[in-house]
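Reviewing the structure listed below.
For this view, one protein chain was removed and the others were kept in their places.
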């Protein structure tokens, strides 16, 4: 019988709290990467190793049973283990000693047999990553569903597209949201793929040769991978960290997609824009009127922290010496947990952010009008180009824009009175040229594409998930 | 007829040289990312855009032909264009103006029709990335072939595995090289996948709505993607930089795998180790005897530079505001070119490095003996554990090791005289326990796995390449 | 006689141009860090080394003269030297050979005497850094003067302060600009200090012992430092990169201060804010009306690139092995030049940015009114607190804000009609509470402080400069 994947399910309510942590983290993710979870995962690896060895007849089944029972029952204080691990440079040594002491004499030689510290710790961290990653994916999926709905419902909501900080053209909120959704879907898909395909068991023994296991090393590697439902690597990856890079990149990629939403949300919530505002916001100690877009802000802060952590993973990946590294490996542990933590926090805050967006269509309309129609200059120019040529059309429209700016007369009114324009466009063409809703290009079709892609992804994921 | 993929093939000999550049770059890659190549790629995008528009009947075929001819014939000095691009903030504006001037009056309205600067520059950079990436993959493949051969020929060459800087166990050079090969293959496969699947055309018009193209925007997007043999994105990705992150991660991932080889090569070439030395090495101005492992050193330096560049891509990815970014996009351009350049340099230097490795088997042997057999302590302990239990076996061997250290007698000799050991092991068992070749675990089988995986990858790549 | 500090002054017009480079770089800085300048600096170090050795009687004065003449006259193509430097791993070797060949037979033994490649290249890069840094400081000073004037002239210009993207309180443009000025002054002062105090000659010979120079090594170190007007280090700093970190930090610190101005300028130029707009702006290929804040955008892009480069310097600083590093040193060269280049570009663009700011006081006023006085809520609350207590005052004002939001009535009007408020404040107090100009706190005095600090710094710098 396949054992349950964890000796004791971590519960979000057990996640370590803190003065600042709640701002930046998600309890469901924290509970999966906390010290207690890591300790359990380490014991789980030892347990499954014994079980796998017994299944191959490498160790007596009584010994394996004893080890499995002890690993499941052992309750250690992470801080105690941590303290004892200092002299060895990692916590596996004292933990193996405790586990060994917890089984009867005959079983002791079979504890941790053929394994090295890195086998156990890497595999345990991979298990943490999978569990935390799964929680993160669930959060991202929740946000994506909300965004998909919003893209659908706001596909007719026109607002100003902005490029380089300037109003440029009309677009729809639906397309804007579809853009968030697409990047998020892309990032989530990458993460799902890494969690499903790239997380591998680590098992190579002291120097990656599986010494001490004779001919049974490779079957044991396969059996252990199978029991833990992890990929079986071609070789032990003690100093080949490509898989860690894939994990880190996937996490940081998700954070970037999430951060972009936060970036736009902060900008849209600006007092002068106020097109999408937080339904519930941060209050201020000094300014009672303020509704700060707290979720968006914290999402952005996460996005600013992930790249430095990722850079550490990439920097160290090239520094793993020989068969096991003297520092580069150690630098990974907390960096990887931090990156999982930051990603979890970003995802959780994104769920809050997107579920509490208040669309202010009136503000969008009035902002659209604030340039007096200048953001339809491309629309006007496009209708002049076939007759005037690009340069001349451009010049005509630019002249109108300049006259509008100089005179204070709205651009639409200048255009309506411009001889060069009137030579080319009749009244109906003019009206169309100056209607934001008539200058949305393929916005609607693009929303369809994004929603379709989203549905396909969800569908494929569900199908794969239920195999 | 499908046009050739570039108006004029960049040639490695045209790559810009320099005082330091030759150390860190590869001419074949540099020629693909140089200013001249970027300028050509921009013109190519404009050319294919016109062709695609004509094929859909959006513009007159005479105009398209004129634009295509002009784009192919136009010879501009990158520095001139660059200077003129300063006020607009990018070089597309003056370039479009030059192209427009180069066609007859009737064709002018159809130049750059419906496109925005970012459409053209992003697509041109993607073309550069594909071409430079292809060159990089060729270099990586060349290095991988050499490594595969070396893994095969050195599978029986025993040397000390080292963990945390200490000799740990015997391993084989074959397995060590197989480790390099596997990471490199993994990294290359990721890069190939990104080059083949994730490089997409950019085309969204001024604000990503394809405004100005009516119903023809999406067909045009598809046609342009097809002509340029790039992926067609679900949406314009002006501010969704997930694809850029995939590209950057793939490049930096390759550099990490390459850098690990450099790291090991530097360590193996140390005077005191001297197990694998450069066949040709850097001479020194001051020290005539020295043969510095120059290729390994430069490979390492590349590995140290890539993570910072990658972090910039991730940092900026979350900062792309609204429909087009005010700075984050601009920060990508040179960063991406630098990353391509550094990766190319790393790959080229790796080719040199692996093709000029001199294996010093004698040094390996004598180093293996320098601890008096201490690195077989696990071998001895493993043979004691079934009888003594892990703790007792560990203690017995540790006591031998300590006595060896204190007395200066070789560990093998201490072991041979140790009563606790002799109680358990007979002469033949002792000899086996102390023979490095008999403690290689699955090293040989692991080499097979790595070579098989390498062959499968090569085969799949070739098959896909010839479709 | 002290030789001129460079054999041939680099001229900005000789700076290498390029398709993208003009956007991101400053010619005056580029000309100081280009390959040609580096080659000249290397020759200069060799020249001054010979001169210093002659002055101490270590080598014949005829030989020194020959070397000095040859080093001044030698004209080499950087690309040629670069190509020849590949096998040695740096360009010093072929350059020393060329220099040696350029002197008569008797002088040859005295070329490069006692030096190692790193001595020469580190010192040459330090010379480049000082010259480029000096150019950068000049640009920063120019921007600071403009900002100081603007802070003075706009100290009475009231606009909305924004916190977390929301209008918060009134402030003055003078204070905002004073903030930019202060950070810039701080960053510039740090850079000036590093350029003046922390740039040291490198001279240690092959392994940092000054072997080969007997008792004259230390006097020669001092003489060489003196001739090059560089600091004399306690020890050779071949693998102690603290000085490089100081330089890198100073450059990146400046870029951060510059980038903050760009960040604010982009936000202030937004169509919906439009309080400070570029006098001349980037035009768009697609949108004739747009005036993009190109300088601000490019300033921001520089700010996004510097941190990754700096991280590379810090990462490598800890990796310099033993007496000279196997990769970490090489990774510094181009990284440091890139950082100088990015900083130069940021500074040059800042000069453009601040010299072409158009203050739109009317927009500031109207934006200030757009919340109906909400950003005076703190003003109102502060006047209520002494009588109502903080919590009650906060609640009263928050209730007014909520009523304003719900009813659409301006906050000022709600406040004027609120019984709880009217119980506490009389008419005059109310008017003051609702006047932005009366709620500026110490803004004016803070501007004075910033200007005074600026003047003191300028004064001290001038005084130190003329010693």
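Labels A, B and C are assigned to the chains in the order they are written; within every chain, residues are numbered from 1.
What we mean here is this: contacts are C-beta pairs under 8 Å (C-beta built on N, C-alpha and C of every residue); 3 or more make two chains touch, one makes a residue touch a chain.
Note that the structure is predicted; figures quoted are calculated from it, not measured.
Colleague: Of B:72, B:216, B:270 or B:355, which sits in contact with the chain we cannot see?
Modeller: From the options B:72, B:216, B:270 or B:355, the contact with the absent chain belongs to B:270.
Colleague: Just name the one of B:164, B:432 or B:445 that touches the chain not displayed here.
Modeller: B:164
Colleague: Thinking of the whole complex, not just what is shown, which of C:64, C:126 or C:164 touches the missing chain?
Modeller: C:164
Colleague: If I consider the whole complex, including the chain that's not displayed, which of A:192, A:206 or A:401 touches that chain?
Modeller: Within the whole complex, the residue contacting the unshown chain is A:206.
Colleague: Residues of chain C in contact with the chain that isn't shown?
Modeller: Touch with the absent chain occurs at residues 89, 100, 105, 108-109, 111-113, 116, 161-165, 168-171, 175-176, 178-179, 182-183, 186-187, 190, 205-215, 217-218, 234-237, 239-243, 245-246, 249, 252-253, 255-260, 262-264, 267, 300, 303-304, 306-308, 310-312, 314-315, 317-326, 378-379, 382, 385-386, 388-391, 393, 439-443, 445-446, 449-450, 453.
Colleague: At which residues does chain B meet the chain that is not included here?
Modeller: 160, 162-169, 266-267, 269-273, 282, 284, 286-293, 297, 308, 311, 315, 319, 367, 370-371, 374-375, 377-378, 381, 394-395, 397-398, 401, 411
Colleague: Spell out the interface residues on chain A facing the chain that's missing from view.
Modeller: Listed in rising order, the touching residues are 17-24, 35, 38-39, 78-79, 81-83, 85-93, 96, 112, 115-117, 205-206, 212, 262, 266, 280, 282-287, 292-294, 296-305, 307-312, 315-316, 319, 326-331, 333-335, 338.
Rule of thumb we're sticking to: only the chains that are shown with their structure count from here on.
Colleague: Among all other chains, pick the one whose mean CA position is farthest from the mean CA position of chain B.
Modeller: Using the mean of the C-alpha atoms as each chain's centre, the farthest one from chain B is C.
Colleague: I'd like to verify one number: the distance from the centre of chain A to the centre of chain C, where each centre is the average of its C-alpha atoms, in whole angstrom.
Modeller: Result: the chain centres lie 33 Å from each other.
Colleague: When the centre of a chain is set as the mean of its C-alpha atoms, what distance in Å lies between chain A and chain B?
Modeller: About 24 Å separates the centre of chain A from that of chain B.
Colleague: So which bits of chain B are touching at least two other chains?
Modeller: In chain B, the residues touching two or more other chains are 89, 112, 116, 205-206, 212, 262, 300, 303-304, 307-308, 310-312, 315, 319, 326.
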